[in-house]
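Okay, so here's the structure we're looking at.
Note that one protein chain of the assembly has been removed; the remaining protein chains are unaltered in position.
Naming follows writing order (A and B), and every chain is counted from residue 1.
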Amino acid sequence: MSARYGMVIDLDRCTGCGSCMMACASENNVPPLPQATARTGLTPMLVRKASNGMEGGARREVFIPIMCMHCEHETPCVKVCPQQAVEVDKATGIVMQMPQRCLGCRYCMTACPYHARYFNWWDPAWPKGMEKSLNPGVASRMRGVVEKCNMCHARLHTAKEKAAAAGKREIDLADYVPACVEACPTGAIRFGNLADPNDAASKEARSPEAFRLLARIGTEPKVYYKSKEAWVRALAESKSGSVPEVKRVEAGHAEVQHG
Amino acid sequence: MKVSRRDLLVWSAGAAAGLIVTPVPWKLLDDTSIWSQNWPWIPQPTRGPVEMKQSVCTLCPQGCGMRVRMAAGWPVGVAGVSSHPVSRGALCPLGFGAHQLNWHPQRLKTVRHRGGASAWGDAQAAFAKACKEGPVVVIDGYPGRAASSMLESFAQKHDGGYRVVLSAETRALTPYEKWSGVPASALGYDLENAKTIVSFGAPLLDGWGAPGRFTRLWAERAAGMNDPQLRLIQVDESLSRTASRAWQWVPVRASAESALAAGVARVLLEERLVAWRGPMPSLTLAEAAERTGLSADAIRDLARTIVARTPAVAIGNGIDPEIAALNVVLGAAATPGGIVRRSKRGAAYVPADAAMPSVRAALIDASVPWDFAPQTDAEVFRFAAWDGGSSRADWLLPAPGFLEELMDVPTAPTLAAETYAIAPSLTKPPAEVQSAAQFLGGIDPSLTPVDKIIHSRCGNLFHARAGTLIGREATPVAKIASAQALEEQLQKGAVWVGEAARPGGWRCELKEWPAAASGPPENLTATWSAPVLPPLATKLYQESSLREMPARRNA
Partner (left out) sequence: MASAALTDSRWITRGEERTSLSRFLLWLAPWTVLLALGAYAAGLCLYFGLNQTNMDNRFAFGLWIFLDLGIIALGAGAFFTGFLVYILKRAELRPILNTAVVVGFICYSGAVGILGIDVGQPLRFWFTFWHPNTHSMLTEVTFCITCYLLVLCLEYIPILLRNRQLRKLPSFLVFEHQLHKLVPVLAGVGTLLSFFHQGSLGGLYGVLRGRPFAFRQGFFIWPSTFFLFILSAIATGPSFLMLVTATVEKVTGRRLVPQEVFRRLGFISGSLLAIYVAAKSIDTLIWLNVTSPSVGFAPWQYYIYKPFGTPILFVEIVLLGLVPAFLLTYRKTAMRRGWLLSAAVLACAGVLLNRFVLTVQTLAVPTLPFDEFLQYTPSWQEVASFGGVIAYGVIIYSLSYRYLPMFAPSKGENTNVSGD
């Protein structure tokens, strides 16, 4: 039975610390780019910030970890890549990028509405000797190709090897934990098999507080978000969605409306 | 036979056409794609046997448990340890890049004397000479370790002082020293039993204490809940990360935390919302309202909210006597859910920034924050693994880097119980490095070396028969077979946790309301103290807009 690996990220728990970003970069041999900016950086996991648009005491903010949404339907990047350097893995639902085949035309980057793809504008380079600290399970890339989150596929590979060594056909999901899920200090990122109705993440994805970003575009992303706050859930839509007001109790002291 | 130009043209055209049906051009095309994947300058990971080892992160005194994945003897990845009683599986963002620090371009590899290269022999000679000529002060940034014990012994023998840079979280407990006689480093916050926490700007969810301690607690008891078991009230000038996740955010004007604490205390005392009786703050409610920007009603509401669910405790950023006094008013001093005494230690540390007497030399351990500069004209011998730049030290001495030396991990600041752990070294340090403790051991061989101190500490723990050893399972020390077994477990990653602090045994006497804090509160997240950041930290600062690059406190 094929799996559909996905995530549910509890935005009420994300504190915007950035541990997931660091763990992802470390696991996936992403080079440090001190010369980059927020527009040219290489961050397969990126935590962004959104607000309810108000200022002063009524302002509310939320941190939103963004990575490849592993779109299931009419996956934009898969459809547009001229040399099929990206495909949806039938067995897992993971959208797999092959940097070795990538031409670097960046069409997939224009196609992705979540801006989850990153280009190697520079040659990946580490200070002298630091290559010894690279994760041997992940191939390093080269300049001029696109890369993105691949759901820590190297860890899936390790889990498969472990299962195979024990003579099992299915992996134990406890052995396959992506780096960001492992790193989160509040447990905000939950990972699981969305195709399994008994999976905890799968159940959370079906709860009424769960939503997906830009769901109406229809790409069926497999990364869900959830929040008790209505204004956060309104972020599922583009700016046309209305943002509920925060009730002001008095100047300088506002109360949050939950629900 | 004459070859005409035309013949040449015809032959060339024929050759070109013929070449297309040979494998040559196609093989060349195929090769180009292989070349473009395998240029010699593309870095390749090490190949070699992979194993998981456990240690403790030593970048800061919190001592988070750390699992390190090693390949061919080098660390290639880190993760938290879920069974660790302090960090509970979490690491801070910088911890995830710590394993690459040892190759940071600013790694100190040779002894430097006033900007030029030098040698250990020269440094030793100079230091030995300084010791003979006058008192030497020793400054430690991570007190309580076995190495600290060596540093302190040396300082005592040489009539210098032993001074300590305490973490900001511990410094916030300094006011209680005066009121109770118990040193700040013996106190902790019993957050696990608190029901309401009022944080005056302390970034509880963003870099305060061990990252996992409060974030896990908060995630379990408060995150996303309409009626949380743990109410976090964050007093902050702007919407910080902690404020945006808190149950309630109280926006105040800059540097008005003290005034708010005083205002709240006044309300609590005037309306008799607490059992404690004692001196009233000098600030009136109206003045507090004026300073904070809140209305008097808002301050009253806040006071009532704080005591609605008790135990309640207040946490400040840096040394703020009025916030500490608020805790006394709340009855949070020396009670569960508030400030507790976790160790019997009686002597307070001398802070490193206290006025320094005239000394001949100062020795600064590698654990001291980079921006700390001793106010002295003495010859400064500074140990560091990385050169953070603009150092005023006369001697820069290369120390072991991340997980390159055996260390022990004393009780983490702010914890409610004592802890002890060992951080084994996982990689060999480069030949030229030496820690301050080793250096002093070389100068004075009578000092007990670090590994022997650790050994005897394990022995003491065993013989005290108190506390629990938490590894894969929790085992009371009373049930452990030998001191040897205890030490082995600690080497493998277990953590000794002392008994929870018992209430009583000490008390705070507040004879008069303290004066307000001098100077603005410290900003824990906007400044940083390490000499360098892990290379991957560019993801947080330069390559995204998640965080602003922090400023050095003293440039």
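Going forward, contacts are C-beta pairs under 8 Å (C-beta built on N, C-alpha and C of every residue); 3 or more make two chains touch, one makes a residue touch a chain.
None of the values given here were measured: they were computed from a predicted structure.
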For the chain not shown, which residue from A:Met54, A:Val88 or A:Met109 touches it across the whole complex?
A:Met109
From A:Arg13, A:His70 or A:Arg117, residue that would touch the chain that is not displayed:
A:Arg117
Decide which residue listed in A:Asp89, A:Asp196 or A:Glu237 touches the omitted chain of the complex.
A:Glu237
Spell out the interface residues on chain B facing the chain that's missing from view.
6, 9, 29, 32-33, 35-36
With the missing chain put back, which residues of chain A would touch it? List them for me.
35, 37, 39-41, 48-51, 64, 74, 76, 78-85, 101-107, 109-115, 117-123, 142-146, 213-219, 234-235, 237-241
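Operating definition for what follows: only the chains that are shown with their structure count from here on.
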Length of the line joining the C-alpha centres of chain A and chain B, rounded to whole Å:
29
Chain A-touching residues of chain B, taken from the complex the two chains share
36-37, 39, 41-48, 50, 69, 71-72, 74-80, 89-97, 99-100, 103-105, 205-206, 211-212, 215-216, 218-219, 223-224, 226, 239, 241-242, 244-245, 248-252, 293-295, 297-298, 301-302, 534-540, 542-547
Interface residues, chain A side, partner chain B - complex:
10, 12-13, 15-19, 21-23, 25-27, 29-30, 32-34, 36-38, 40-43, 46-49, 56-57, 59-63, 100, 123-136, 138, 140, 142, 179, 182-183, 185-188, 227-228, 250-256, 258-259
